[in-house]
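Of the protein chains in this complex, all but one are displayed in their positions.
== chain A ==
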Amino acid sequence: MSVIDILTRVDAICNKYDKYDVEKQKDLNVSGDDAFARLYASVDSDIEASLQKAELASKEKSKASAVAINAELRRTKARLLEEVPKLQRLAIKKVKGLSTEELAARNDLVLALPDRIQAIPDGTAAAPKQTGGWGASAPRAEIKFDSDGQFDNEYFQETETSSQFRQEYEMRKMKQEAVGCIVSRAINFDIPQDQGLDMISDGLDTLKNMAHDMNEEMDRQVPLMDEIDTKVRTLLYPSKFSVPLMKLEFTRRVLCASLQVDKATADLKNTNVRLKDTVNQLRSSRNFCIDIILLIIILGIAAYLYNVLK
């Protein structure tokens, strides 16, 4: 192990255990009036904590817990990124007892922060594109945080006895970087299209759901309509077997009528016969004619005799 390695390792350990260093805390507290310094200190400590968590995550064997830690990291990153604008505003403010150089330094520190925050590996690794944008003022002699942070990750990897972990970590990081690259490109270039497409897809989902519901409602209405149909039919035609019954009724009535007619004609015939018999009983028709002719002759003779005698 070289001297430089030892030095950097010692630095890292010091950073880690700074919170237990009472004297240093007192120094920090001196700048209690300075809001910027306070906020910056808190953001800094958060970043350190996240970095440690990140390396924990990369060592995790089980994917589930790694994903959980990554999620936690993502959330912390988002929160820290929100703090950055506040810091920027505070950095610009002039504080008494502060040289212009230090003011400029503060500005640069703040500008470097997003870069550091994004550099925290959280499963969807920071896209190099984004760091490129922010990295304009990052390399500066006074600022040492970046290199220290990155050193921590790799350094602790090297102290592991098995180098397998390191290989796995790097493989995963590469894969995730590639994915992150694509995703960030998509996000940066295609935001308007994506939003429009999202809206369209939401609208289509709603339409699909409505169409399905309408379909089912129609299926539900069909038997009801059938019932209504039968009910209306029974109202219009009182009996279910109405038509054949009507026919039956009609034939029955016709039969009855015809029976009656037959009966009447039979009666008439009977009466006629009886009348004839009665008449014949009184006097047969032939004799009746002869009687009438003879009567007329007698009347003629009587009339002639009367005329002669007069």
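Quick note on the criterion: a residue touches a chain if its C-beta (ideal position, glycine included) is under 8 Å from a C-beta of that chain, and two chains touch if they have at least 3 such contacts; residues count from 1.
One rule holds in what follows: contacts and distances are computed from a predicted model.
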| item | value |
| --- | --- |
| Undisplayed chain, where the name is taken from the UniProt record, one of "Small ribosomal subunit protein mS29", "Glutathione reductase", "Gamma-soluble NSF attachment protein" or "Ribosome production factor 1" | "Gamma-soluble NSF attachment protein" |
| Contact partner of the left-out chain, one of A:Asp5, A:Glu102, A:Asp194 or A:Asp213 | A:Asp213 |
| Touch with the omitted chain, as defined above, among A:Asp202, A:Asp267 or A:Asp291 | A:Asp202 |
| Interface with the unshown chain - residue positions in chain A | 61-62, 64-65, 67-68, 71, 201-202, 205-206, 209, 212-213, 215-216, 219-220, 223 |
